[in-house]
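Heads up: the structure comes next, in structure tokens.
Here is subunit A:
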Amino acid sequence: MKIPYYPGCTLNTVAKGFETSAKEAALSIGFELAEMPAWNCCGATFPLTPDNLIALSAPAKVLSSARKTGESLTTLCSVCYNVLKRTNSVMKNDREKRAVINGFIETDYDGSLNVTHFLEILRDNIGFDKVKAAVKQPLTGLKAAAYYGCMLLRPFEDMGIDDAEDPVVMENLLAALGAEAIKSPNRIECCGAHLAMTNEDIVVKLSGTIMTSAVRNGAELIVTTCPLCQYNLEKSQSRVASDTPGYAGIPIVYFTQMLGLALGQDVDTLGFDKNIWDARPLLRKKGIIK
Partner candidate 1 sequence: MKIKLTKGAIENPLIRQLERVSGEELKRCYQCGKCSAGCPVTFAMEIPPSQIMRFLQIGMMDDVMKANSMWVCVGCLQCYARCPQSVSVANVLEGLRQLHLRKGEDREQIKDVPFPFLKNAPQQAIVCGFRKFVS
Partner candidate 2 sequence: MTAHGKQTEYQTGGFEPKIMAYVCNWCTYAGADLAGTSRMEYRPNVRIIKLPCTGRIDPLFIIKAFENGADGVLVSGCHPGDCHYTTGNYHARRRWIGFKNLMEFTGIDMRRLHFSWVSASEAIKWVDLINKVTDEIKQLGPFMEYKGLKGK
């Protein structure tokens, strides 16, 4: 089975490990993430002012071209997911805007694509029980905290992937992979997002809360779905460590990396080396990898 897939700008470059691990993992449960033929950047942020239709034309173009070859489109990155899914709902529900945007990009897209996140594919199409059955290397003994951030969950009306205040999808996945899922209360809070460009202090503070809270709740590793979250958390590690007594840092990995590992992929193909903070020593200590 082939599942049409939109990589987005980041997965093709700095977050390569995210993509390769996902593709490999998909193969081991029997389907292929097939990159859509021609795509452009989604714009990386959904315009919050409803009159800003120009900003919707990029994601609409992605959707429109994906629709030409299929009925669904899946993403890995939370931000792409957010932008594409919200744009899609505008294209589906707002006749006037749809007309204008289609005019800009010279198509007649109607919002009929089904935009999903890879997590949804795993949960709803494959089923976590099947994932569990396919596990070759259970992540036994690993205390992993899921970090959701904002874009996967909010606004709930549009995203609806899970309960916006108490999501469980990643915890359930981690549990299926054999890990001990740690719930930290701050897992739905923002990492600082694009403020990385201008206000590093804020990013350090926000990311710091997320990481220290996970550690306090017993986590040994944080699992994310977004390259920007991953970047912000990792980048803040050293400053947080110097501000927080007793905090020594924690690896931040993509959920697909853990998935790939559990499904028995070679650890070297999963891009752990691309993460700033290497998770491999921990995994070795836990006996998950050699």
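How were these candidates chosen? In short, all candidates are chains of the complex that A comes from, given by their letters.
Simple rule for what comes next: a contact is a pair of C-beta atoms (placed from the backbone, for glycine too) under 8 Å apart; a residue touches a chain by one contact, two chains touch by 3 or more; residues count from 1.
Small disclaimer: the values here were computed from a predicted structure and weren't measured.
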Would you mind flagging which of 1 or 2 touches subunit A in the complex?
1
Partner candidate 1, residues of subunit A touching it in the complex:
8-10, 13-15, 41, 43-45, 47-52, 55, 77, 79-80, 150, 154-156, 164, 189-190, 192-199, 202, 205-206, 227-228, 230-231
